[in-house]
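Here is the structure we will look at, set down as structure tokens.
Missing here: one protein chain of the complex. Every other protein chain is in place.
So, chain A:
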Amino acid sequence: MTTNPRVRDWTEAELDVPGELREVVRAPAAVLSAVGDVVDPTSPDVVRLAADLVATMRVSPGCVGLAAPQVGVGAKVFCVDVSEHPKTREHHGTFVLCNAEVVSGSRNEKAREGCMSVPDFTGDVKRPSRIVVRGQLPGTGEEVELEAEAFEARALQHEIDHCDGLLFLDRAAGAHAVYARKTYL
């Protein structure tokens, strides 16, 4: 797998606006179940949203990604940073994508997921562990395509699902694959 240098070198400093903290909404908020709007990645509102997502992710314990619907905005924008996570292999550091989609995926693996917007449950979800994702960078609006694997691939798919109005609960691996959460971060 090769990382995309443009994405890997991207940081929120490129946005050139200070990120502000936003409140994270929880299911059953309607915005979490709605397909997010396609956005103009160059618009000032989207740039501000991107900065706010990164800022909110940074202050949330254990958080490796945050999507716009999770802060109450029905838009296809999310941020990811898995660089500090022990399960991470290759990664792209911190980045934000707009209007992202999974182009291809392979090698399904099952893992138990948790989500800040569904704090009382965890659930087993099967997802491809190697994917290709296409999206646009906020600010410049450049189209980028990147390969991701392992934990970064899972995080990306979880966030892209949020932008499509899907929670991990929608992908539960079976009737007995959702669990009451026992420990909270």
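Following the convention adopted for this analysis, contacts are C-beta pairs under 8 Å (C-beta built on N, C-alpha and C of every residue); 3 or more make two chains touch, one makes a residue touch a chain; residues count from 1.
Here is the rule we go by: contacts and distances are computed from a predicted model.
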Write down which listed name, "Ion-translocating oxidoreductase complex subunit D", "glutamate synthase (NADPH)", "Sugar ABC transporter permease" or "Amino acid-binding protein", is the UniProt protein name of the chain that is not shown.
"Amino acid-binding protein"
Candidate in contact with the missing chain, chosen from A:V73, A:V133 or A:A155:
A:A155
Can you work out which residue in A:A111, A:V132 or A:L166 touches the chain that's missing from view?
A:A111
Considering the entire assembly, which residues of chain A contact the chain that has been omitted?
62-65, 87, 111-116, 122, 151, 154-155, 158-159, 168, 176, 179-185
